[in-house]
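Structure in structure tokens, see below.
Just one protein chain is left out here, and the rest sit where they should.
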Amino acid sequence: MDHFPLSWGRPRNDAVDLYSTYPVNERQRHGPKNDAFTDGVQHTQQPIVTGTSVLAIKYKDGIMMAADCLASYGSLARFKDISRLHSVGQYTLIGAGGDMSDFQYLQHLLDDLMIEEYTSEDGHKLGPDEIYHYLSQVMYARRSKMNPLWNSLLVGGFKDGKSFVGYVDLLGTTYTASTLATGYGAYIAQPLLRRAVEGRETTMTEEEARAIIQECMKVLFYRDARSLNKFQIATVTERGVQIGDAISSETEWSFAEKIRGYGSQTQ
Amino acid sequence: MALAQPLYADQHRPIQHQFNPYAENGGTILAIAGKDFSVIAGDTRQTEGYSIQTRYAPKVFKLTDRAVLAVNGFQADCSTFVKKVKQRIEWYRHAHSKQMPLKAIARMIQGMLYGKRFFPYYTYNILGGIEEDGTGAVYSFDPVGSYEREACRAAGAASSLIQPFLDNQIYFKNQTPAPGAAPFEPGNLPMDTVLSIVIDSFTSATERHIEVGDGLEMFVVVAPGRDVAGVQSLGAEELPALTPEGERIFVLRRDLKKD
């Protein structure tokens, strides 16, 4: 899964629309010209308003997740105050990259599910791993109808003393690991997260977790052209889901003056 | 990296956005049958493109006390397929009050794969275990269900690296018996030899293929009554059996390089 939601679900090829300016620039059809597999029945679909990376890690008290507040329209920073983190019941949190309308559909779907569960009033509550499993069934069912929900999602949660984080995307691909990152974060943040977290999942404090997550969000803001320096950090612990207010990182741009073609230096 | 100029013909025809419902998630699986045992193995790395998604995503699953299935290809199809196979096996148990025999599972898998012939599961399956006659067996499948019983098979990302090695070591291809020695007979190697061949296959594939590595899981299915001291001494974990005193399944885990 690369950092251009537009090329998700397509044969890998970076020769076209390299800077992902769609829908401002229409994206061309690419891939093998006479590939029998891809020339079958086709549904036209593409993401329109998109979110970028989501990060999630396990730490001592539970899990931490972060996503910025931007929803882009191609290369246009269209909506700058949206939340891409959403709680599902008391124990679970989901974060979404990719198409924001598909994500809103999923929010409704999961909210309906939780209402249905609540009304049974028998004390059985869905845990994060169960919601993750349900979500991946939904994603896989839609891809199998050739009508995918164009997202890559992280699910995180904490229930009965156990932390959980999982990844699922528009193809229904799933995996779990102690650190997860979608989109551009998979290239930029994942190595930093792995170095900081692996082997320390049960000892890392909330402060340490927050520090590495903030660091990654800053690096992503420096490097990802579809990101925003305004992001939310959420935790799921014994105390339940807590989604923080939008915050920013201190950034430093004086070096930019010295970059040819960016600052005053033109030649 | 230059932006490729679209062809004139491409610019003047309607734009088609196709959705490709498949991905390729790397990794490799293999299985080797012995006289009264069967070894089914897979690495635990899951990739997409050049990214390692996770270092631990199991590809080998216990189905019954005598059957183990390894799956490789597109992860979403793989996990769906394994779940459906397990469900069919559970219905078999409900209906017949016994566990499904290996060759019946093999035929069932061919039916399930071929049932999606025109929107295939992008999965390569290798089924290993013990037949009702007590012999070790390996069945290999292509994504649309064609299958056969073999002495060994490798599939997945590094299959083209491992299969020729197995052809040589298991089927004795390009080897000639010493003058006066008995002719080679594939499928009769002792368990410790088979296990070293499996481990060597994966360490070598890890060296040469970027999508293989991280961890190795080897399931050893053993016929009833066979001596298991060998596999136990290697530190294998035994999986609980539904029916005691029948076949036994052990899991051996080894690290592979993570780079």
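Think of it as A and B in the order they're written, each chain with its own count starting at 1.
Assume a residue touches a chain if its C-beta (ideal position, glycine included) is under 8 Å from a C-beta of that chain, and two chains touch if they have at least 3 such contacts.
The rule is short, and it goes like this: contacts and distances are computed from a predicted model.
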Absent chain [UniProt protein name; select from "Cytochrome b-c1 complex subunit Rieske, mitochondrial", "Proteasome subunit alpha type", "Defective in cullin neddylation protein" or "Pescadillo homolog"]: "Proteasome subunit alpha type"
Selected residue (touches chain absent from view) among A:49, A:126 or A:228: A:126
Listed residues A:79, A:134, A:187 or A:222, member touching the removed chain: A:134
Contacts of subunit A with the absent chain, listed as residue ranges: 120, 122-124, 126-127, 129-131, 133-134, 137
Touching residues (missing chain, whole complex) on subunit B: 83, 87, 90-91, 94, 238, 240-244
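Going forward, only the chains that are shown with their structure count from here on.
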Chain centre separation (subunit A, subunit B; CA means) in Å: 32
Complex contacts: residues of subunit A adjacent to subunit B: 1-2, 9-12, 14-16, 18, 26-29, 31, 37-39, 42-46, 136, 140, 143-144, 146, 148, 167, 171-177, 186-187, 190
Of all residues in subunit B, those that touch subunit A in their complex: 1, 3-4, 6, 10-11, 15-23, 25, 46, 48-49, 51, 53-57, 74-76, 79-80, 119
